[in-house]
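Omission of a single protein chain aside, the complex is shown with its protein chains in their original locations.
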Amino acid sequence: MLEVRELECVRGDHRLFKGLNFTLQPGELLHLRGKNGAGKTSLLRTICGLTAPASGEVLWKGENIRSLRDEYNRGLTFLGHLNGIKGELSALENLRISSSLSGEKIPENQILDALHKMGLKGREDLPTKVLSQGQKRRVALARLLITKTTLWVLDEPFTALDVHAIDVLKALIARHIQAKGLTILTTHQHVEIDVGVLKEIDLSAA
Amino acid sequence: MLEVRELECVRGDHRLFKGLNFTLQPGELLHLRGKNGAGKTSLLRTICGLTAPASGEVLWKGENIRSLRDEYNRGLTFLGHLNGIKGELSALENLRISSSLSGEKIPENQILDALHKMGLKGREDLPTKVLSQGQKRRVALARLLITKTTLWVLDEPFTALDVHAIDVLKALIARHIQAKGLTILTTHQHVEIDVGVLKEIDLSAA
Amino acid sequence: MSESSLLLASRSMLVRDLTLAMRRKADVLTTLFFFLIVVSLFPLGVGPQMEMLRGIAPGVIWVAALLASMLSLGRLFSDDYQDGTLEQILLEPHPLSVLVLSKVLAHWLLSGLPLVIFSPLLAMQLGLDGEAIVLLLITLMLGTPALSLIGAVGAALTLGLRGGGVLISLLVLPLYIPILIFGAGAVESQNAGLGAQAHLSILGAFLMLTLVFAPISTATALRISMD
Amino acid sequence: MSESSLLLASRSMLVRDLTLAMRRKADVLTTLFFFLIVVSLFPLGVGPQMEMLRGIAPGVIWVAALLASMLSLGRLFSDDYQDGTLEQILLEPHPLSVLVLSKVLAHWLLSGLPLVIFSPLLAMQLGLDGEAIVLLLITLMLGTPALSLIGAVGAALTLGLRGGGVLISLLVLPLYIPILIFGAGAVESQNAGLGAQAHLSILGAFLMLTLVFAPISTATALRISMD
Partner (left out) sequence: MGFKNSVIWLYFSSPRNFYPFAGKLIPWFGWLAAVLMIIGLYIGFFVAPPVLSDQKEYYVIIFIHVPAAWMSMFIYIIMSLYAFIALVWNIKMSEMMATALAPTGAMFTFLALWTGALWGRPSWGAYWVWDARLTSELILLFLYIGFMSLQSAIDDPRRAARASGLLAVVGAINVPIIYFSVRWWNTLHQGFSVQPAQTQQLMDPSIKWGMLILALAFWMYTIAVVLYRVRTIILERERQTTWVQELVSSKS
């Protein structure tokens, strides 16, 4: 489904990695490892098509994602180091807009439901800039509950979350994998997710 | 040394905590716990004097920090959710400026040494905005190696760090405590620091 | 289905930006205030001779409109860039140029349109007559959207750069010049008895041209800046 | 000891801001080019007749200076706010108003001074004579630091803004106006044979006033915004 071929990534003078190859099939989880600065974020951004690779290519269903673009994006959810939510808008508005921007209309109660599941009850209508660090992250993660995308690319999704929220997220990812979704994630924390196929790649080794 | 008396913190309609009392003596570490949004960050910012408390007071050597201000600040290092480093400047310049802003002149090789200890060898002269998330955090933390302050207030210092960097930081805090320093920190991760007196306060319980 | 989902997306982009601006009214009002102040200042700086003021009125109003519209350009994309929502916008399953067009439309509604609405008041203050005021209104109506469209390219190119605000003006102002010349020139040409038909057609043509090319250039610039 | 450490701190604040700007060599120059372009826009708007240009020249140059200062002031604190360095500055063991003064000084050196230095060139382009140019130079020298100082208060207040954005525009822009009026009016008054002494004294008094009150107000505003 997702295939990475001979990927090379260069930032400034540093070559982060080279000749990277892997494939990911539906129902598989890829855990990307590597020490600080190994190139995990760079790889994830390249896989999403935000950064152009120095050489090599990323294929989705056999086609280069650069030529697919919109079709590829339709099946993709990316969560980066930044939360991608507007501080002036409430959690509810953020989710409503993020879903309608991708062209779907999600019923209001479904969005509220997602926020409650992420433990944001009573905080739905506050401007997100007053929320705590962990609560902001939860708003960003609530998107995963309302999208129907197949490929999730999550860059350190567990940061700032407390133990309870980590459990919720783990369950969420496990369910996604069971439903034949694909997930790529990075984390420095020790997190065990209960899934069938768990692939691991260590970028520091390269 | 540091005393918190009947502290109350209110944000918008929410009262985060009330009637909070504790003291911290030289050589003690306070681990602040609490779920997302419990008010840890708010408490730390109040302790630093960035936020005014709704009621109650924070005392340093028996005096209210609001009346001390400059003298209190001289003994204080705060690390928040934000790293507080300039993306356009290199790690080296950031540290140099941060120390001279507090009125001290630190020799260049001491700064370089601090950066190397934090595993930033070869990255000293890059503008920090191109560094990875974890590397940026390391630059911010390197400040702890060159200050001579007694009170460290660290808001989730372990975020974004890899296992190696976490170990370095743990050792650093332990050394600070041994040298009769005071430290207050929060973290959601499971981190064990080897010190004599470890106090814990759970804000969720309040 | 795809058609209507694109429509939904671009509409919600527009609504989003308008809501955000309403949350922080500062942005809208400073632009307007700035415009009003720059124009009202001129009688003070130049002296109260009515004929002189009438002569420079269209030029002054146009320059003020151009600068005021530019003032607000700096934040067109930079807020979205800093909080990571721009990344998300780049990953939407829709042509980026269409979403950009929505954003520019929002920008114009917030910073261009208020100026257009208030310009007759200022023109009156400077002694323009009824016919000239109507003509000025039409030129602003045609010209200011083009300003926003061109400005968007500059804003996208300077994204994430320090001193972006000033750099934008450096990139964009030279490209604004034709609009300024024909916008301000229309009233003058009318007064000289030459008619303003040609000026208006050219402004219209310019609007069409920017409407076609600016969103695509802006989208390209955004992808480059986010790389 | 405390005295010299304060000196070190305020100097390194200045150096820091200058270095940040120098990182982008363009940053300093762009303010200048912006100024240049804005002034060149006016002839394009109002037409090339020399006598008319000479009449509006001081006003135009002053408006351009104000704009350049306003454009760059928006980011005086917001960058530091967003990356968390402002928190750190608030926690420095020194009076905040002194550090603020250093920041404003850096801002003026980078955006005010170059503009003052190059204004004679522009004044010449617009046809002003030698005496008028010298006078204009003096007014800019007195006025632009005041603009920077007042702008800093506004910039500090805007940081923690929720709904009351109107307040800032209402607060800062009216304070800019007297500077503009007396700055631009000085040359006019001189030409009319009334002398510019009074104008200059008022500008000087304004500068003193802002020098005393602006840093303290800015520091207070910053503490409020960061709460």
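Every chain is named by a letter (A, B, C and D) in the order it is written, and numbering of its residues begins at 1.
Everything that follows uses one rule, which is that a contact is a pair of C-beta atoms (placed from the backbone, for glycine too) under 8 Å apart; a residue touches a chain by one contact, two chains touch by 3 or more.
Predicted, not measured: the structure shown is a model, and the values here were computed from it.
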item	value
Sole contact to the chain not displayed, among D:8, D:53, D:73 or D:136	D:53
Per the touch definition above, residue among C:32, C:52, C:137 or C:171 touching the missing chain	C:171
Where the unshown chain meets chain A, residue by residue	10, 12-13, 15
Touching residues (missing chain, whole complex) on chain D	24-27, 29-30, 33, 37, 40, 43-44, 47-50, 53, 124-125, 127
Absent-chain interface as seen on chain C, which is shown	153, 157-158, 161-163, 167, 170-171, 173-175, 177-178, 181-182, 185, 188-189, 192, 194, 202, 206, 209, 213, 217, 220-221, 224-225, 227
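One rule holds in what follows: only the chains that are shown with their structure count from here on.
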item	value
Smallest number of contact steps required from chain C to reach chain D	1
Computed distance of Cα centres, chain C from chain B, in Å	46
Centre-to-centre distance between chain D and chain B (centres being mean Cα positions), rounded to whole Å	36
Distance from the mean Cα position of chain B to that of chain A, given in whole angstrom	30
Residues within chain C bordering two or more other chains	23-24, 162
Touching two or more other chains - residue numbers and ranges from chain A	81
Interchain pairs in contact, sorted by label	A-B, A-C, B-D, C-D
Chain C - residues contacting chain D, complex	23-27, 29-30, 33-34, 37-38, 41-42, 44-47, 52, 55-56, 58-60, 62-63, 66-67, 71, 74, 82, 161-163, 165-167, 169-170, 173-174, 176-177, 180-181, 184, 188
Residues of chain D defined as touching chain B within the complex	5-6, 8-9, 12-13, 15-16, 19-20, 23-24, 82-85, 87-95, 99, 226-227
Residues of chain A touching chain C in the complex	48-52, 70-71, 73-74, 76, 78, 80-89, 93, 97-98, 100-105, 127
